[in-house]
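Every protein chain but one is kept in place in this view of the complex.
Order of writing sets the chain letters: A, B and C. Residues in each chain are counted from 1.
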Amino acid sequence: MTNAEETKAESRFWLTLQALDRRWLYLILVLIVSWLVLQPIEAPNVVSTRSEALYDYLSGLDEGDVVLVESNWTNSTRGESRGQFQALMRLLMRKKIKFVITAIADPQAPNIAREVIESIAKEPGSNNYQENVDWVMAGYFPNGENHVMSMVNDVRKELATKGIEDSPVMEGINDLSDMKAIINVTASATILIWYERIRNKAPIGLMCTAVMSAENIPYFVAGQLEGLVIGAKGGFDFETLLAEEFPDTNPEFSEYTNFESGRRYMSPLAFALMLLVLSVVAGNVAMYMLRRGGERS
Amino acid sequence: MIDLLAQAQPDNVFTRAWWDALVTREESWQILPTAFKFTVAAILTVGLYSLLYRENRFYRFVEHLFIGLATGFSVVGIVWEPVLHQKWWVPMVGAAGTDETAMKLAYWPWAVVLPIGVLAFFVFSKKHGWLSRIPIGIILGLWAGQQFNAFQNRYLPQLADSARPFIPNQFTLSSRLDPSGTLTVPDAINNLIVMATFIVVLSYFLYSFEQQSKLFQRSAIAGRWLLMVGFGAIFGTTMMTRFSLFIDRAYFLLIEWLKLGPIA
Amino acid sequence: MNWLIAQVESPEPGFWGLPHTDAPLLTQGFFWAIVGSLVGMVVVIFFLARVPSNFRRPIAVAFVFLAGMFYVLEWVLPRGKDMSGETVIPFLFGSNYEDAVPVVANLSQIIFGLLLALGILSIFRVHFGRLFRLEKDWFFSFVLLGSMAVMIVFGLMNWSLDQAVAREAITSEQASRTIAAQGFQFVFFDMLQNLDAAMFSLIAFFILSAAYRAFRIKSIEATIMMATALVVLMSFIPIFLAITNWLPADQFVGNFRVDTIGDWILDTINAPALRAIDLGLGLGILAMAIRIMLGLERGVSVD
Partner (left out) sequence: MELQDYWLQYKLEWGWVEYGTILLVVAFILYNIVRAGRGKGVTIRRIPGLDQIDEAVGRATEVGRPILMVPGLGVLDGITVQAITIFSSIVRTAVRFGTPIRLLNYDGAVYAVAQEIVRDVYLSEGVPEQFDPDSVRFVSDRQFAFAAGVAGVIQREKVAATFFMGAFYAESIIMAENANMVGAIQVAATTQFIQTPFFIATCDYVLLGDEFYAASAYLGRQPVLLGSLVGADWAKMVFVMFVLIAAIAHSFEARTPVPADERQDLGFADGQIYKDRPQLFFGKMTKASRF
């Protein structure tokens, strides 16, 4: 091959790379994600301080404390919210923390939450959690704004509309400040109502989708949030922390499931995002090489 | 390939059990087997994904099915059931009492809403087209009236938050242990950056002022750049969510439908 | 305005709320009141249609203005209720202006609901036309109309089942085993919801190819956007976090951790920049609202 031909072949390569047909990218994405969904890699994690703050707070609660969990996710954001919710439920059940589930974003949310809770309650380590004994489903409240205001004013009265004020879970709860935390697992802007109405009665923990992180980090920095768990990575953080507290290596915990969707989705996610970074870099390098080649000739 | 399927579930798509499940109902009263429903959902998903290669008849079929189902659901599940029936029909005609429930009064004035709504259909008439402006005008008027309150609630607190103190009251570096109300040097610098960014970006959105002054032009350019930083940050966080959703679909297709891998 | 919302509490009949009994429909007062108000409205519309053209514009603008003033007054008038819902400042005749808000909110929702019919009309127009003329792609129009009909039929059947469950005519267990409930389950949960999720997840592909094409170091702006996007992205990926994870978070060098930088960008640049753009949009909306209320916007008022 002559020198000129070589240069030509080289520039053709960069040209292809610079204007790659999008379908090749799609194909690579499908292959990478399929591979890692079928064969997940147990990637190490670096737990973010925001997730750790919430985990430490909840983990430090006493047995029998009650928290309010507002489940505002449905199947459309299952990819991010399910991992967070599963890990949260595991932690609460293992620590014997009682909880009340409410929903304000979607009428279907309670059913989906119940499905997850019931499957986790059967696991070893979940202390055989029973509905109406260890946890209670308050269900869907259509007007979020009013619901939050009423919860802050008189939690018993508001939950009485769903007939659960006499449940054993509600024992000793006369005011919202008797609840040890309010945890919002959400895919929509429902948390804003709580910021405005909470009047400092209970610490708020937020588990949100990554899209919402930008608007909520300031509230964490300001101390209005006890902890902030962001996206699929946050779910993975929670699972990692669970595994640290209940390690497989300890025979007592060897049957526990610590990792589920969080880690399962994390390796495909990391590789898909790596693909994105690499493709951006490759596109730029190709552009640069072509430009330099253009200058040379 | 073999390695990839090492962890497949015992009833994966390459086994007889999977195909049997397609036609086996779990309970006698069920009409459709669960595996069959999963298969339909998966085929529809693949149909939409085929758009990525190019527009084709399969996609077109799924697209029209999607629009039909979605619009049908709007009619029943979004408009008829929660709005027209619950908020209009039931209050309007009321209900006779029974032994257990009280009678519901019939608030007949709701009936006037129907002719107002029907006025909108005059939009197709050339002669009386203006009558359609009345229902549309009512909707727009109600929207417009709400904006004053909305502006107050939404933007004024943000404005207040943008005015941040920038003179430190404690000349140290920040720490999480500082008591509240402490303004350290880095906090003060960050507050200044926040304010400067706000003002510079806002200056890009001035339309009528003379753009001759050098300072103003530079500020507008810097405003655009800072906007790009904001947009880049949005791009970064959003990508994570979108990829997670696709991974969840891949999980549905490969694990829940074809059962080619372990569940957890 | 209390009469429209306090239905359960006050079964005491009045002028606005007439009793509904088991007697035959044609002998009941409310039925004739409804018929009467419909006929009255038709007469009003008949006369409205005859209004000379130079009065049309003021009439249309008056409707817009009055509708707008409702919420403007709600904003300006003092709030008459305390947090627990007790009326402390009565507005008119012992009732409260705020009580009218849910009624008006319902009113606009109902009108919106009725206007969906216009959209359905458009769908029928396009797709029945294609079907009857057997144009290209008529089969797909058939699919669309058919699936719409199926969804409406199952939806209505399922809705009447829900009503029956609410009346305690059947148990929810029985209801869930009927053809209607299973059919609705199939078309809504198994088909529509999955289609929604699939379309949503397609965004991942489009975002990838868009980023590949757009993130080029061509201009300063594109470079800035690319750099921030990548830094923020990295602050969420464990592999990249591990690069700087050894830096202690609570010391000065902690400022150079990837996650710290990502958060700093989100808090300190992203938030105020977006706040400024948002403020401009808010002012635009406010100006639009004023123009609409005063009938200055061309699209709304009659030319």
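Just so we're on the same page, contacts are C-beta pairs under 8 Å (C-beta built on N, C-alpha and C of every residue); 3 or more make two chains touch, one makes a residue touch a chain.
Nothing here was measured: the structure is a model prediction, and the numbers come from that model.
K.L.:
Taking the entire complex into account, which one of C:Leu18, C:Val104 or C:Ala211 touches the absent chain?
P.N.:
For the chain that is not drawn, the touching residue is C:Ala211.
K.L.:
From the list C:Ala62, C:Val103, C:Val165 or C:Met199, which touches the chain that is not on show?
P.N.:
C:Met199
K.L.:
Which of these touches the unseen chain: B:Phe36, B:Phe148 or B:Tyr251?
P.N.:
Of the listed residues, the one touching the omitted chain is B:Phe148.
K.L.:
Spell out, residue by residue, where the missing chain touches chain C.
P.N.:
Residues touching the hidden chain, for chain C, are 76, 78-79, 82-84, 88, 112, 115-120, 122-123, 125-126, 129, 195-196, 199-200, 202-203, 206-207, 209-211, 213-215, 225, 229, 274, 277-281, 283-292, 296-300, 303.
K.L.:
If you put the missing chain back, which residues of chain B would it touch?
P.N.:
48, 51, 54-55, 59-60, 62-63, 66-67, 69-71, 73-74, 78, 120, 123-124, 129, 132, 135-136, 139-140, 143-144, 147-148, 151-152, 156, 159-167, 169, 179-183, 187, 191, 195, 198-199, 202-209, 211, 224, 227, 231-232, 234-235, 238
Operating definition for what follows: only the chains that are shown with their structure count from here on.
K.L.:
Can you identify the chain nearest the overall CA centroid, using each chain's own CA centroid?
P.N.:
Central chain is B.
K.L.:
Measure off the straight-line distance from the CA centroid of chain A to the CA centroid of chain B, and report it in whole Å.
P.N.:
A distance of 18 Å separates the two centres.
K.L.:
Approximately how many whole Å separate the CA-defined centres of chain A and chain C?
P.N.:
26
K.L.:
Tell me, which residues of chain B touch at least two other chains?
P.N.:
52, 233-234, 237-240, 243, 245-246, 248-249
K.L.:
Any chance you could list the residues of chain A touching two or more other chains?
P.N.:
Within chain A, the residues that touch at least two other chains are 26, 29, 76, 78-79, 210, 213-214, 231, 233, 269, 272-273, 276.
K.L.:
In their shared complex, at which residues does chain B touch chain A?
P.N.:
3-5, 7, 52-53, 233-234, 237-241, 243-251, 254-255, 260-261, 264
K.L.:
Name, in rising order, each residue of chain C that touches chain A in their complex.
P.N.:
Per the stated touch rule, the residues are 83-84, 193, 196-197, 200-201, 204-205, 208-209, 211-213, 215-218, 226, 230, 233-234, 236-239, 241-242, 245, 249, 259, 263, 266-267, 270-271, 274.
K.L.:
In their complex, what parts of chain A are in touch with chain C?
P.N.:
Residues 20, 22, 25-26, 29, 43-46, 48-49, 75-76, 78-79, 149, 153-154, 210, 213-215, 217-218, 221, 230-231, 233, 236, 266, 269-270, 272-277, 279-280, 283-284, 287-288.
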